[in-house]
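One structure is given here, and the rest of the page talks about it.
Missing here is one protein chain; the remaining ones are kept as they sit in the complex.
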Amino acid sequence: MLSVNRLDQADAQLLIQGAREKATKIGIPMCIAITDESGSLVAFERMDGGKVTSITIAQDKAFTASAARKATHEYNEACVPGSLVFGIHTALAGRLCIVGGGLPIYVDGEVVGGIGLSSGTPQQDMSCASAGIEYFLAETNSANDSV
Amino acid sequence: MLSVNRLDQADAQLLIQGAREKATKIGIPMCIAITDESGSLVAFERMDGGKVTSITIAQDKAFTASAARKATHEYNEACVPGSLVFGIHTALAGRLCIVGGGLPIYVDGEVVGGIGLSSGTPQQDMSCASAGIEYFLAETNSANDSV
Amino acid sequence: MLSVNRLDQADAQLLIQGAREKATKIGIPMCIAITDESGSLVAFERMDGGKVTSITIAQDKAFTASAARKATHEYNEACVPGSLVFGIHTALAGRLCIVGGGLPIYVDGEVVGGIGLSSGTPQQDMSCASAGIEYFLAETNSANDSV
Partner (left out) sequence: MLSVNRLDQADAQLLIQGAREKATKIGIPMCIAITDESGSLVAFERMDGGKVTSITIAQDKAFTASAARKATHEYNEACVPGSLVFGIHTALAGRLCIVGGGLPIYVDGEVVGGIGLSSGTPQQDMSCASAGIEYFLAETNSANDSV
């Protein structure tokens, strides 16, 4: 039997809050998706003004980052014509997303979930995804410190 | 030109809160999805313990209720062999969901979104969906009253 | 953070072995699928002579049983026209399978995976799925006893 750790709903809300604050700061209403370590959706928020296409893309980014344990922009870098990775972007009926903005979430060295942002440029999406993780880690660490 | 009214993110959070409180009360961790009047996802929450299959089903219920402007259990009643409605449950590759638990959300006589619940029995799902709408309407009415 | 238990590969092979032995005994070559607690495939075996359509059906049964934490034949009983559950059989593009032969696997009161059988009648499929679980539980209990 295997024992695995995964994000709970409280964790997911911290991740969304950190990403939302960054998105608000840069003025881009985002779609924000959080998945567990198996790639299954835990929480989703489309900020007022977030794009309709981004509803699915944000989810696919979070799915890819957690289920493949790799940032979507890392797949993007490797997936160029002539590379043996090329073609991965059409896998799973296109659900495997290589557009920047999906990050795996590590706790104690293992992937416990993923975060996916969409509606801005890939750089903006990546920046907000990172902000979500930073906020989550800071909040959960300070919670641990206070114990 | 048309002008449409639709749920915003704050509305969606009220709907989720009301549904979550009822789900907690009856002891069933639920998947809760909120869509806008076009059927596009606004917010989603999988309570800790909500079923993986319900991630999609809750979204499909909310989608159906808002985009078709009809409760999923009303489709269910009509969708029996021999009825001209029969077959609607396979439409949109099965995304049109007729299992009880999806309700359209009316404000001032028009549909502004939908709510879909899944993980319990259809009756439990319907009960929590109703609770979400009641809470939302109560909160937004009292907000208007206090102006 | 949540901590969950799931089948490992050694567990999956025990489940397959128990199901295969029963299938051999009744003379029906089966497709046998094992999923983890999130519905993700862990192992699959098509016995020589197993049906091609059953490759997907066995996987969908195991997926449904584990991800919805319910035996597929229980969905089948409830999913009749006029019931509020009717329509569940077309959910997830038909991947939610209500044909008998998919069982959730419980260890210490929680679902740790699922088993799906296909190629025989639903009764034969269910019988072999049960045999797989019985063999798995007997083997893992005797392993625990010998510690």
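So that you can tell them apart, the chains are marked A, B and C in the order they are listed, and the count of residues begins at 1 in each.
Definition applied: contacts are C-beta pairs under 8 Å (C-beta built on N, C-alpha and C of every residue); 3 or more make two chains touch, one makes a residue touch a chain.
In this text the structure is predicted, and so the values were computed from the model without any measurement.
In the whole complex the chain that is left out makes contact with A, C. The omitted chain makes contact with just one of the residues C:Leu2, C:Met47, C:Ala78 or C:Leu137: C:Met47. Here the missing chain is touched by one residue of A:Ala10, A:Ile26 or A:Ala91, and it is A:Ala91. Touching the omitted chain from chain C are residues 8-9, 38, 40-48, 52, 55. Within the complete assembly, residues 2, 38-39, 64, 67-69, 81-82, 84-88, 90-94, 96 of chain A touch the chain that is not shown.
Heads up, the rule we're going with is that only the chains that are shown with their structure count from here on.
Although chain B and chain C share one sequence, what matters here is the overlap of their interface residues, and that overlap falls short of half of the numbers used. Residue positions 2, 38 of chain C each touch two or more of the other chains.
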